[in-house]
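Yeah, one chain of the complex is gone here, protein chain that is, but the others are all in their spots.
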Amino acid sequence: MAELIAVRTGFVLRRPGLVLATLVLLLVLAWALAPGLFTHYDPLSGVPRQKLQAPSAAHLFGTDETGRDVFARVVHGAGLSLRAAVSAVLISLVAGSALGLIAGARGGWLDAVLMRFMDVLLAVPPILLSLALVTGLGFGTTKVAIAVGVANVANFARLMRAEVLRVRTGVYVEAARAGGVRWYGVLTRHILPNAAGPVLVLAVLTFGTAVLEISALSFLGYGAAPPTPEWGSLVAGGRSYLASAWWMTTLPGLVIAAVVLSANRISRALEGERHD
Amino acid sequence: MRSYALRRVLQAVVVLWAAFTLSFVILYLLPGDAVLAKLGGGDTATALTPEQIAQARAEYGLDDPWFVQYGKRLAGALHADFGRSIATGDSATHMVLTALPPTLAVAGLGLVLALLFGGGAALAGTYTRAKWLGNLLLSLPPLGISLPVFWVGLVLVQIFSFQLRVLPALGNNGPQSLILPAITLALPTGAVIGQVLAKSLRTQLAEPYIETVRAKGAGRGRVHFGHALRNAAIPVLTMVGVVAGQLLAGSVVTETVFSRDGVGRVTTAAVNAQDIPVVQAVIVLAAFFFVVINLAVDLIYPLLDPRVRCDPAVRVRKELVHG
Partner (left out) sequence: MTELLVVRDLAVSYRGVPAVRGVDLSVRSGQTLAVVGESGSGKSTTAHAVIGLLPRGGRVDGGSITFAGQELTKLSERRWREVRGSEIALIPQDPAVALDPVKRVGDQVAETLLIHHLESKRSAPAAAAELLRRAGIDDPERRARQYPHELSGGLRQRVLIAAALAGRPKLIIADEPTSALDVTVQRRILDHLEQLAAEENLALLLITHDLGVAADRSDEIAVMSQGRVVEHAPSRTLLAAPAHAYTRQLLSAAPSLATEPLRARRDTGEPLVSVTGLSKDFGPVRAVDDVSFTVAKGQTLALVGESGSGKSTTARMLLRLETPTSGTVIFDGEDITAARGERLRLLRRRMQLIYQNPYASLNPKLSIADIVTEPLRAFKSGTRKDAAALLDQVALPSAMLKRKPAELSGGQRQRVAIARALSLRPDLVVCDEPVSALDVSVQAQILELLVRLQEQLGLAYLFISHDLAVVRQIADHVGVLRAGKLVEYGTAEEVLHRPRHEYTRELLTAVPGRLERAA
């Protein structure tokens, strides 16, 4: 037992970055689930007398031009941003993996057609694709999430397909067929469990990318309408006050950066553990 | 080799066509009634008569069944004609093309900076013997990828324009105004280049042939720059298409942040106004750049990697394996 604790402590001490990343994400998740625990200020309406105050003990992130507490807005915006990012990842993951699985497993003309389709999705940068989707679907957080989700489908499809091909041509799959296992048995017991690892790594990485893309779109004004606090639009809102109230742009942006960094760190750790 | 080049060109054409079709589906078929969306909504709640709506529809060709619309627009696209902008009435193609030079200026400088900093960090990080320095330099690309571009731009403006007052915050005047936007653009692009090059270098340095070189008595410099770099640069080259796309996408944000003219500004204005022809023109333009650059990379590739010269299919197979 003592050995186990020693091993765990060693693990923690040798990977401070990873521990920090996990803590950051857990904190932001807590913000999303129970914002009331972290701030008692109202994110939607402010006290005009207290406008444009620098960060202080009372207002951690300062206040904005209508006197709203910026920290409160960030905390309440977490739920919105995280939900959007998770939805986007789910869309990419499910649609992309399904397409990649079919393409890799069936091969032939179906594979060629699907892959050309993926090529197109990759030819257009995700932001532009999302912008086109937003133009067609309209504005709002959900629509932005869908747009970002669709724009990232191609990455999952390509990865899943490559993994399926790699495993499919593996010797133990052939051994299973030679042992009399039917193809759907091969699929569920051999191909999918072995292909799942890299897909998971990409999912975590895409979460970070999704947060970036969603906040970029919301910065440009295509997300939720004000006064709903969304991280990207918070940064946009501070643009006019850049010279006088730096905290309105810098601090929410830092939060975004921290979340994305943490997601990347965890994704790298997952990848590293897999190869051990 | 001839048939391989032909096949790649054909593939490129298919991708362009598919990009056009995809944008058509998203922009023209999804919204349902594009005309009402534009003319009926918005701040100026102009109450239009049904006749006026029908006339507008006919003018924009939106009263035809979808496959006729598709055919007409495809025919137009083959002449690089994407219709008239709903907002300005100008030719969509013309709007986009005139906006291209300022964007290219920033993108060009951004690419140079990205190569310098991203590539430089990766090279220096793997070459240096000081472990702390190496770790520091190699941790920069993952950091760069995580920072929101719009936020970086704003922070740079804050520091260099408002506090230090050395560079202009916005506008298109003169070479000075290029610097901050270029640095902002260089950030995500340089980070990607740095990450790929660093990973690639590390992989190469672990390969068996490096041991052979060292056994001959080669020093660090010869090992890194004479052997590893050339092999490591190859995967980076395949990323060029993605990088170009990123530069274009990044310009959307940077031009907004720095209030500069360019394709990005045109795009955001078009999205705001739901100006469909212009958005479509931008999409197809992006796809066009990507495809052309990738074709160029495919042609240059055999110059760098002799294994591919005899049989280009080898490259395709390697792509499948290495992704």
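Should a chain be cited, it is by its letter among A and B, assigned in written order, with residues numbered from 1 in that chain.
Following the convention adopted for this analysis, a residue touches a chain if its C-beta (ideal position, glycine included) is under 8 Å from a C-beta of that chain, and two chains touch if they have at least 3 such contacts.
Because the structure is predicted, anything quoted here is derived from the model rather than measured.
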Touching residue (missing chain; options A:Pro48, A:Gly185 or A:Pro226): A:Gly185
Residue touching the undisplayed chain, where the options are A:Ala58, A:Ala175 or A:Ala225: A:Ala175
Absent chain, residues of chain A that touch it: 170-182, 185, 189-190, 193-194
Interface with the undisplayed chain - residues on chain B: 207-209, 211-219, 222, 227, 230-231, 234, 304-307, 310
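FYI, only the chains that are shown with their structure count from here on.
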Between chain B and chain A, distance of the C-alpha-averaged centres to the nearest whole Å: 21
Residue numbers on chain B that touch chain A, as the complex places them: 11, 14-15, 18-19, 22-23, 26-27, 30-31, 142-143, 145-151, 154-155, 157-158, 162, 242, 245-246, 248-249, 252-253, 256-257, 267-268, 270-272, 274, 276, 279-280, 282-283, 286-287, 290-291, 320-321, 323
Complex interface listing, chain A residues touching chain B: 116-117, 119-129, 131-138, 158-159, 162, 165-166, 208, 212, 215-216, 219-222, 232, 235-236, 238-239, 242-243, 246, 249-250, 253-254, 256-257, 260-261, 264-265, 268
